[in-house]
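What you see is the complex with one protein chain gone and the rest in place.
A and B label the chains in the order they appear, each numbered from 1.
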Amino acid sequence: MHYVYDLFCILVFPGLIFLSIFGVIAEFIDRKLYARMQNRMGPPWFQPVADFIKLLAKEELIPEEADARMFKVLPVFAVAAVVTAFLYIPLWNTTSLYSFNGDIIVVLYLLTLPTLTFFLAGWYSTSLYATIGAVRTLTQLFAYEVPLFMGILCPAILADSWSLEAIAKFYSEHPWYTLFNLLGFVVSIIAVQGKLERIPFDIPEAETEIVGGTFTEYSGKLLALFRMAIDIELIVCAALLAAVFLPFGLSMAPITIAGLDIEPAVSFLIFLVKILAIIFVMSLIRSIFARLRIDQMIDFCWKYLAPAALVQILISFILKGILIR
Amino acid sequence: MAKVTIPIGPQHPALKEPASFNITLDGEKILDMIVKVGYNHRGIEKACEQRTYIQDMYLIERICGICSHTHSTCFIQAVEEIAGVQMPKRGLYIRTLVAELERIHSHLLWLGVAGHEVGFDTLLMYSWRDREIVMDLLAMLTGNRVNYAINTIGGVRRDITPEQIKTTLAQVDVLEERTKYYIQVATEEITLIERLSKVGTLSHDDAIRLGAVGPTGRASGADIDVRRDDPYAAYADLSFKVCVDNHNDVLGRTIVRVSELMESYKMIRQLLKNIPEGPVVVKVPRKIPAGEALSRYEAPRGEDVHYVKANGTDKPERVRVRAPTLANVQAVAAMLKNGYLADIPIVVAAIDPCFSCTDRMMVSMKDVNASKENVIDWKTLRKYSIDWYRQNRGLDLSKIKISKRW
Partner (left out) sequence: MASEVLNHVFKKPATVNYPFVKAVKPDKFRGKLLFHADKCIGCMLCMKDCPSNAITIKKVGEKKFECIIDLDKCVYCAQCVDTCPKKAIEATKEFELAQIDRSKLKIVYKNDNAEVKKDTQGQS
């Protein structure tokens, strides 16, 4: 029986189907906010669904010199990696579906997998533009990875645990300690734009320079799966940031309405609101900056982001020493 | 990574019009570049010789959509000089008004395109929204948003009412507020400055040697402007500043264009305050006496030159157009030396390329049979190209049908 419940969680809620629907909604909100900030109307609510269905109906063209098996398998890997990462994030206040000590590191590594699949997709396409895009993806990975990891691990240092559930529990007991992580929050939000390949760091898929970047040769179902992976990655990264940096939830006391304990539902809704707030900030960042060049991006990340993350780590260590005493 | 040769164009999302740049890369650095133009050749110069002057006006206007009034005015000025007509003052003022409005709409369009090439879509949407104000003004004054067709031989076709003058002045005030905001963005927005400065540098000596005109040349310190050096239309009566900058890079070209916008607003206000009364057109006979004339015009992109030769009939004998982009495209290779791949779109966009204007030439080819033919007819040309593609590229294009409408 337990296996049926597990299968349900992984595939339907909050697994694959829920994430697909929420990904579609998140993409719509992102595009609508982006459009409204630019003083135009924006797409209707069904636009991302329509895009997905249109891509499924198109013909798949695989270049002659490309490796067909890898070509077809990589999008599935990307989707699988991001869906798995979502299972460890605490969704109901401080409870997550599965948790163990060290799962924050696992989530971060599962989020690196999509970037590797993008690189491999571009490399195996053997097209000029795709190769340049793939090389840029990896170059960008070396720049934002270190500040992102350091930024996300700082609250873990203060909470003295590597498990996301335990971190969330710690911060909901001491909510004011989140203020000490503000610098880490800023560093993480900027670095996560690089992971999601959004402006100002959308260099690997710069449409005006290298046509389609890593996805130049992809079409049809495979491109639809890649787009779905990118959408779900947006939610997962926003959820990770919300879980680690914004843990203001209700207390664990059950709230009853008509005799039913709806406290998990309410805290889940609050979590969704937190994710949408982070997506709003990301859309704002997307509207006010231009795209940086790859060398400027590496300069920026190593000269400003990484030192800021180091300062945050220092603060966390010092505070941990003070507070534990 | 080893050396790769990557083709930018003829079809590419960065280019608004087809041109071919073959770039040899080492990683992200540019080693060499080969530029080829000619994809937009439509045979307009030959078509002009078979139409009357009145019909030619509308054909010449459609050389380019953004600078259509430029080509139309330049052509008409040459024809009027051959015919020896004296234009009425009010007509000249209206012509200059539409010319300055066109300069405003072209520079705002360029600002948006430059923003889009560096990934700054917000700037694109804002500047094109403000460009709509200019387009609506032009539709109100001339009857259409592009291809205004306000010129006719001997004057302009429509007069301007006092109500239209009031509306124009009010909208120019709105535009000036928005342009001040764009100046602030261009000088203070850090990511934009990072992408635009030190990119596409063209030294002063190179600009003079390669013959750069318009804002491309003025951003490298070359002090040339046809409106001041060789005044035409109503420019002799206006007082304005020529914006010269010394940055030598894309940021300098941005600053020159945005400053020119501010100057245009001042010029429009002077024009509308001092517009004289009188007729707007004089009657010119259909047959233009024999003669030839060269006329110059400061298009938004630079200096536009038209040459017209008349022979006493109502059709011109030869029309030759030299667009400003032809003078600027030679400088692109010099600008991109030791540059980055990511800079190519913005550097090409910074000279404001209009390849529709540029592709004018009819090159007579060395004939394959070594007979002394200079003019080839359509069937010989088609056979020559099918043979060339079969020999050099292995493609067989002989099955393609030609439409019967031609």
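The definition used in the following text is that a residue touches a chain if its C-beta (ideal position, glycine included) is under 8 Å from a C-beta of that chain, and two chains touch if they have at least 3 such contacts.
Owing to the predicted nature of the structure, the values given are computational and were not obtained by experimental measurement.
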Which residue of B:E189, B:D206 or B:E292 touches the chain not shown here: B:E189
Contact residue for the chain not shown (choose from A:S20, A:Q38, A:T112 or A:T126): A:Q38
Absent-chain interface as seen on subunit B, which is shown: 51-52, 54-59, 62, 122, 129, 132, 136, 139-140, 143-144, 147, 149, 152, 157-158, 181, 185, 189
For subunit A, the residues touching the chain missing from this view: 33, 35-42, 284, 287-288
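The rule is simple: only the chains that are shown with their structure count from here on.
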Contacting residues of subunit B [partner subunit A, same complex]: 1, 4, 6, 12-14, 28, 115-123, 125-126, 129, 189, 191-192, 194-195, 340-345
Parts of subunit A lying in touch with subunit B, wherever the complex brings them together: 37-40, 128-129, 131-132, 135, 199-200, 202-203, 206-211, 287-296
